[in-house]
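Let me give you the structure first, and then I'll get to my questions.
What follows is part of the complex, with its chains left where they were.
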């Protein structure tokens, strides 16, 4: 079984994220089992509910949401990196975290890395 | 095959491509993507093409090069993102140089 | 003393306005767009602003680019508004073009290709400099 884990370190308003998204979608379309995407460093900005990307720009977050729903793709956001960037994770309702993301620790990255046959970073 | 190298930065701006080349093995492959496409015109690429004498598989994502109006070289394979996925599993591991 | 002061006074005109140096390629970061937003605001306030392109920044000027191929909204198209905003001084570093094997073919008119010393002198004619 071809299993893939992906680490994303670029923000939703970075054009580099488009490449990551295109790659992950191509993997899913090819039938690869993408066991999870782990958002780290500035990648955690994706989980900020209040991000407003201009309507004529690439809608990175909406595209991740589409992949998450179509393919049940797990999206993990690193809690330490998120708090550092003002995305509050400590309240019970996590009201500032976009609900398509699972709040995870770095332990989740260990889990993904040991399970995946390939790990790719963007 | 050994390692797949994803090269995302311009060698005219940063030292990352040079670092990639210093660990490159003769079984490895390279994919130029994003600003890595600019490296097609860098002297490091000329040296690489001469040095490897065809043993290293060098690829560029067509749309990324075309968006930047970069003419590509005949020694380089033009690929799409689906090919990058295939290369990912044709190699033992992936290193991203960004 | 007065005459001595006059002799040491530089013979170039008093520096005015803002110079913006663009040093990043167009499609992988937001620096080019962030610099453009500043240039257009200065233009709309009728303040002198000049644009300098150096290093990988010269890629912002190259003809025949198409961000839509990589799903990027192409802010480079907005460069055609420079005339409307009276942004007339657009300088590009010749050595940066040569290093990158780029021809002097740009997607806007009126770009001045300059040697390093011309480029440096043009920068010096401005009071303030920002670099992106």
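Observations
For reference, chains read A, B and C in written order, and residue numbers begin at 1 within each chain.
Basically, contacts are C-beta pairs under 8 Å (C-beta built on N, C-alpha and C of every residue); 3 or more make two chains touch, one makes a residue touch a chain.
Being a predicted model, the structure only gives us computed values, none of them experimental.
The complete set of protein chains in this file's complex follows the formula A x2, B x2, C x2, whereas only one of each kind is placed.
Operating definition for what follows: only the chains that are shown with their structure count from here on.
Chain geometry summary: the mean Cα position of chain A and that of chain C are 36 Å apart. Averaged Cα coordinates give chain B a centre that lies 31 Å from the centre of chain C.
Residue positions of chain C touching 2 or more other chains, listed in rising order: 27-28, 70, 72. For chain B, the set of residues that touch two or more other chains comprises 8, 34, 64. Here chain B touches chain A in the complex through residues 6, 8, 33-34, 64, 80-82, 84-86, 88-89, 93-94, 96, 98, going by the rule given at the top. On the side of chain A, the complex with chain B involves touching residues 2, 4, 15-16, 19, 22-23, 26-27, 29-30, 32, 117-122.
Against chain C, in their complex, chain B makes its touches with residues 8-10, 12-13, 34-35, 38, 41, 63-64, 66-69.
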